[in-house]
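Removed from the display is one protein chain of the complex; every other protein chain stays in position.
And now, chain A:
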Amino acid sequence: MPQNVDKILDHAPLFREPEYKQMLAEKAKLENMPSAETVTQIADWTKSWEYREKNFARESLSVNPAKACQPLGAVFVSAGFERTMSFVHGSQGCVAYYRSHLSRHFKEPSSAVSSSMTEDAAVFGGLNNMVDGLANTYKLYDPKMIAVSTTCMAEVIGDDLHSFINTAKLKGSVPETFDVPFAHTPAFVGSHVTGYDNMLKGILEHFWKGQTRTPDTSINIIPGFDGFAVGNNRELKRVLGLMGVKYTILSDVSDQFDTPSDGEFRMFDGGTSLEAAREAVNARATLSLQEYCTPKTLEYAESFGQETASFHYPLGVQATDELLQKISELTGKPVPQELELERGRLIDAMADSQSWLHGKTYAIYGDPDFVYGMARFILETGGEPKHCLATNGTKAWEEQMQELFASSPFGAGCKAWGGRDLWHMRSLLATESVDLLIGNSYGKYLERDTDTPLIRLMFPIFDRHHHHRFPVWGYQGGLRVLVTLLDKIFDKLDADTIDPGVTDYSFDLTR
C-alpha cells in the first residue's frame, strides 16, 4: 500500500508508486490510444521544419494564444481608482473568469460584479439588469465609483451603456451625481490591452468632459496593464518622489492588489483618488509607460492640449534613462544624484556578469510593450532576442521591433512575430532553439516540449509566487531582472554539471 500516515504522498509521488503504475498500464489497454510508435513519430514530426511551415500557414485556428479579452483590461484599470467597483454588463460567467484570473496571479481578492444577463435579456436587452444591478451594487458594496464595461454578449446585442446608465440614474438606482463612467469593451476587438485603453478613456471622459483646462506643472503617468504593477508602481512613485515631481498615476492598482493580512478584508484599498483623476485634466503632460495600452487615452489627453509621450515598458538602462530624461524635461527637475548612483550600480552589476550573458539567445513573448522593453534590455546585455512574439502585436509593432533590432549588432537575425500564438512559438523553438525563454506561466508547456528554460516575467504568473511584488522597472528593477536571468543561467549550468565523476569537473565553486 503506497500511502503511509508518517509520510503522506500527494499526487506527484503517489501515482508513481508501483500499484498505480500498474493500474494505469491496465487502464491504457482500455483507452484505444495510438501506439507508442505512432506517437513518437508524430511527436517528432511536430518539431520538424515541415510542420513549422504547415503551422505558420494556419489562417483560422488559434492554439495557445498569449492574450486575453478586453473586459479583463477594463476590470484591471478600474481597480486602480479609489473605492471603484467594476460592473461588467453581460453574462456573469465572464466576470467569474476575470476575477479568478486576477486572483490567481496576484494571490489577492479581486472584486467585480456582473449584470447577470440571461436568455431573456438576450432577446429584450439588458436594461433591467443594469437598473437593478447598479442599485444593488451601490447599496451592498458602498463604492465611490462604479465603472461599467461589457462582455461580448452585451456587445453583440448592442446594448447602449450611455442611455442605460442615464435611465438607471433617472430610476434612482444610484444618485444623479454618482460617478458611473463606462466603456464598451467588445471581446472580439483587440485584447485586454485594448480594454485597458477603452476603460481608462471612459473614466477620464467621465471626469474631464466639458472641463476647461487650467494647465499646472504636474504630469500624469499611465502604467498600463502590468502583472508587476504592485512592485512597479511603487518603484515608480519612489523615483518620482526622489525627483520631487508633482504627478498623478492614472490607475494605480499597487495597493488594491497587495492588501495586508491583519484580520480585515479590504474590498477596496488605495488607488488614484477621484479628485486627482478629475484634476488630472490640468496636467502639463500625460505619459504612457505602455504605448499599446493607451492609444485612445493619449489622443484624448492631447485634445485638451496636454503634451503626451509613450514608452515601451521602461525596463533596463536606456529605457529608464529616456523616461527620466523626459520627466526631467517636462518638469524642469533634474535627475537626482541618488538615481544616478542607482544607474551606476546597475551598470556595475551588468559589467560584473557580462561574460555570462554575452551572446546568449532568447525567445520572448507577451504583451507588445513588454516584449519590446525586454528585448531592448537583452540587447543591452549583449544577448540576442531571436524570437519575439506578441499575439496581440500588430504590423506596426513588428516594424518597431525591427527598428530596435536594427539599432544593435546583437539584433541581427532577430525577428518579431505579431499575431502569432504559442503553438507557433513551439515550432520556432523546436526548429531554431535558443538558450532561454521569457514569458509567463503558460510558457512551462514550451519548456517541457522544447527543453528551453523558462523565465517568468510576464502576466499571468500562476505557478510561482510573489514575484510581482518586486519591481522590474527602473534601475532597481533592471537589477532584479538581471539577477533573475543570471540565476537561471547558473542553475542550469550547475544542473548540467552535477553528475559525479561524469560532468562535475565543471561544477565550479566560483563562477
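One rule holds in what follows: a residue touches a chain if its C-beta (ideal position, glycine included) is under 8 Å from a C-beta of that chain, and two chains touch if they have at least 3 such contacts; residues count from 1.
Please note the rule applied: contacts and distances are computed from a predicted model.
Trainee: Given the options "Electron transport complex subunit D", "Nitrogenase protein alpha chain", "Copper(I)-binding protein" or "Fumarate reductase subunit C", which would UniProt use as the protein name of the unshown chain?
Mentor: "Nitrogenase protein alpha chain"
Trainee: Tell me which residue among A:115, A:331, A:381 or A:400 touches the hidden chain in the full complex.
Mentor: A:115
Trainee: Among A:20, A:124 or A:490, choose the residue that contacts the chain missing from this document, as touch is defined above.
Mentor: A:20
Trainee: Among A:72, A:165 or A:472, which residue is in contact with the omitted chain in the full complex?
Mentor: A:72
Trainee: Just the residue numbers, please: which parts of chain A touch the chain that's not shown?
Mentor: 1-5, 8-11, 14-15, 19-20, 23-24, 26-28, 30-34, 38-39, 42-43, 46, 51, 54-55, 58-65, 67-69, 71-72, 87, 90-94, 96-101, 103-104, 107-119, 121-122, 129-130, 132-137, 139-141, 151-153, 156-157, 186-189, 191, 259-267, 423, 426, 442, 445, 449
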